[in-house]
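All protein chains of the complex are present and in place, except for one that has been dropped.
Our next item is chain A:
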Amino acid sequence: MTRIAEKPNMHAARMEAVKPLSVLDVNGNVASEVEMPQLNNNQLREIMRKMVFTRIWDQRAISLGRQGRLGFYAPVSGQEASMIGSQSALDKEDFILPGYRDIPQIVWHGLPLYQAFLYSRGHQHGGQIPAGVNVLIPQIIIGAQIVQTVGVAMGLKKRGKNNVAITFTGDGGSSQGDFYEGLNFAGAFKLPAIFVVQNNGYAISVPRHKQTTAETIAQKSLAAGIAGVQVDGMDVLAVYKAVADARERAINGGGPTLIETLTYRFGPHSLSGDDPTRYRSQTESGEWEPKDPLIRFRKFLEKKNLWNEADENRVIEEAKDAVTDAIKKAESIEKMTIPQMIDSMYENTPPYLQEQMKQFSAWEGK
């Protein structure tokens, strides 16, 4: 009797040895001309601007968090290439369904920074996405955004739009049932959906190898019968390319894509008491530092005379000012009241809730 794994079609079901897509090498030299995305100089500079801006904003957000001026916040430094490479490849009409860490993508897609801060502080106005900005408020429930993406993608398709729905989760998130359901639905309906798994090696304290014994997360696309690709997530051009390709495939009726970006978060999981030294070694963090996506892309741009120290300093100042303004604005927004919140619970407030509004107004008046 042949053992099942020896049957040839079982081998066929396994992925070819996966080699992550990469465009730039660690020194910022072009490693693969064929994969080089078509971007003009302004676009290249804009990507760098967004990455530097995001790094500064992240550092400032961490310190604002420590001062108690922000609420829940999940640091992003290290993941800029993955986040901004993705967002930069999108059309303004594409719809982003973020996880809790994916604030940069939705801010660069149009959510005002001060609202991101308000969201963090637990203020309702943070989630009032301006009209014309196609993003959802960050999702806390890991996996919920993935199945919802399928619905948005189906809606876009039914409406005849040439747009995609894109969602983000982490290596941990790829364990949720919702992840598999989302991929499978998107495949079954051939929907214009893009699923990005930002594999930063950890789900809070649990390392990737304890999350799944699959060799790669990209290969989880196989079971759903959809395209899958693994990308060097510290290489912004590679991420851009993967998302741009997936987008093109999707709007041309080629169906969804799963993209795994290999990345690293330099900071703690969140500002809510996480201590990464309990589960990550210094050697490991040290090994990732030279792969910093900002360093690599800066080298690339500098070689083309597209970036210099003055450019960088200008963006740093711009970012500092923008963060200062945004937090000031967030802090100046009127505090919420319970009656106000009751008012937004239903389109038409039912009588028993109107009574509660009165009761709470009386209490708040005291």
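Everything that follows uses one rule, which is that contacts are C-beta pairs under 8 Å (C-beta built on N, C-alpha and C of every residue); 3 or more make two chains touch, one makes a residue touch a chain; residues count from 1.
As a convention for this text, contacts and distances are computed from a predicted model.
Trainee: According to its UniProt record, what is the protein name of the omitted chain, chosen from "(Fe-S)-binding protein", "Cysteine desulfuration protein SufE", "Nitrite/sulfite reductase" or "Alpha-ketoacid dehydrogenase subunit beta"?
Mentor: Its UniProt record gives the name "Alpha-ketoacid dehydrogenase subunit beta".
Trainee: Which residue among A:Q59, A:N184, A:S285 or A:Q356 touches the omitted chain?
Mentor: Only one listed residue reaches the unshown chain, and that is A:Q356.
Trainee: Which of A:S22, A:Q211 or A:T263 touches the chain that is not shown?
Mentor: The missing chain is touched by A:Q211.
Trainee: Tell me, which residues in chain A touch the chain that this view leaves out?
Mentor: Output for chain A: 71-72, 100, 121-124, 140-143, 172-173, 175-178, 203-206, 210-212, 272-274, 278-279, 335-338, 341-342, 345, 352-353, 356, 360, 363-364, 366.
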